[in-house]
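Following this message is one structure expressed as structure tokens.
One chain of protein is taken out of this complex; the other chains stay put.
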Amino acid sequence: MTLFDNYWIHFAIFVIIILTFVMGMVMGFIYIERRGLGRFQIRLGPNRVGPFGVLQPVADAIKVLIKEDIIPAKGDKWVFWLAPVVAFVPVLMIFAVVPFQSGALLADLNIGILYVVAVSSLAAVGVFMAGWSSNNKYSLIGAMRDVAQLLSYEIPLVLSIVGVVLIAGSLSMTKIVEAQSIPFILLQPLGFLIFFVGALAEINRTPFDLVEADSEIVAGFHIEYSGMKFAMFYLVEYCEALAMSAIITTLFLGGWKGPLLPPFLWFLIKVVGVFFLFFWIRSTIPRLRIDQVMAFAWKCLLPLALLNLLITAIQVLVLGEALPWVIVPVNLAIMAVLVVLWSKFFKLGGGRVAV
Amino acid sequence: MTVALSGKEIAAKLQQRFPGTIVESSESSLVVKSESLLDIASFLKTSPDLDFDYLTAITAVDYYAYFEVVYQLTSLKHNHSLVVKTHCYGRDTPVLPSVVSLWRGADFQEREIYDLMGIRFDGHPNMKRIFLWAGFKGHPLRKDFSNGD
Partner (left out) sequence: MAIKTEPFVINIGPQHPSTHGVFRMRTTLDGEVVVDMEPVFGYLHRGIEKLAEGRTYTQNIPFTDRLDYLASMSNNLAYVLAVEKLAGVPVPQRAEYLRVIMAELQRIASHLIGVGAFLNDCGAFMTPILYMIREREKILDLFEMVCGQRLTYNYMRVGGVSQDIPEEFLPALAKFVKVMPGFIDEYDQLLAENEIVLARAKGVGILPKELAINISASGPVLRASGVQWDIRKADPYSVYDRFEFDIPTGSVGDCYDRYRVRIQEMRQSVRIIKQAMEQLPSGEVLTEVPLRLRPPEGEAYGHIEAPKGELGFYLVSDNSETPYRFHIRASCLINLTALCDMMIGWKVADAIITFGSIDICMGEVDR
């Protein structure tokens, strides 16, 4: 047994790797998003601080850290103090099972993806604690909206994951990646779509960012936060985006697999590619209203997820776990038919309530 | 071109239906008594060949002896306009009937006249100050308003 086989040394090394990776990537994501959004909006984006504005996130972090820490007088002080922690810790815990490379992860749980689903739901508690303890009506509205949205979108998310698990035959993240001789995005196109939309809703991004809609409820649940606590919520948003990108890469895009380049680099490229999709959508599409968001989750995504599960189960039953290439166009066709069918019959609802 | 109806002709028409209500009339406008304002306004709005369904503006002017409230009326269908005025006496508590029941567009404009000139409108659903705060003393657009300094 070498030194590196010792469980605690392995644990310590990977904790350091994960923390550096997360912090570094989050800084990078903040920078990429701001420059990318700027280019989409025909402007430059930050380019003053450091060469090409690369030190902008550092400047932002310093600015946020030296701000006054304001606590609302009538708010619930302990809950107010705990809320960012409760929101941030579960998101960091997700990275414990994300495989950077074959065998390179903190804990190779054999229930990997189940652990991820369970832990990521805890962030909702932190958000609601923040909204309630601020003693502010705007933040209460934002928190209520957020909890409703997070809970509604968990279900289609989990169902689309089950489709992947059926094909891979295991809940463990490394085994899911290893089972992807054909990337699952081709075998499960409908599942990918549902998971992607669900992920957008889980991380409160446009078009589901009504939780913190700047133009309606002025920052929603973190309206009263300033200083380090606000920095933690800001980090939560980008860490969740990073976590979801990493999970999408692992589940659908083949994780670290790819020719030529070292596996870790492929992982990074795919994660950044998914994040690019996230902020491309942010800069283009307006946001939905809360009742439309709920209607979309329950009336559109949930039936589609169930159908996807049914079809995948039938395919696995008939053809065994190693699905052949011919299934790919079949699945794409099924996805196209179902999406077109649903968009014809699906009404977003809403309308005037008699008062 | 919006035809500006002659005050004299309309006054003659009104004199037949509402005798004794016209104070004076000229080419550009006519002045009616404040008590009969609502009846005349309602006739102007509902009569088919006059059909003044659009209230363009209400203004108040402070001539020291009286307040003059000016109603600019327009008919969208016939494309003609008319100016109706009324005088309001007394500087302590001047009162006029409100035309909100006929034209809802008068809502905020009458509140503004109350706020800045001090003329109350009977029958207005929400007679409160609109621009200045509730405890403000005085009515600034009056000619004898002084700021206290």
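A and B are the chain letters, set down in written order, and residue numbers restart from 1 in every chain.
The definition used in the following text is that a residue touches a chain if its C-beta (ideal position, glycine included) is under 8 Å from a C-beta of that chain, and two chains touch if they have at least 3 such contacts.
Just so you know, these numbers come straight off a predicted model, no measurement behind them.
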Check each of A:51, A:259, A:286 or A:320 against the chain that is not shown and name the one that touches it. A:286
Residues in subunit B touching the chain absent from view: 1-2, 28, 53-57, 59, 61-62, 70, 72, 76, 79, 83, 103-109, 112, 116, 130-133, 140-141
Considering the whole complex rather than only what is displayed, give the residues of subunit A touching the chain that is not shown. 40-43, 137-138, 141, 206-207, 209-210, 213-218, 282-292, 348, 350-355
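Throughout what follows, only the chains that are shown with their structure count from here on.
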Distance from the mean Cα position of subunit B to that of subunit A, given in whole angstrom: 62
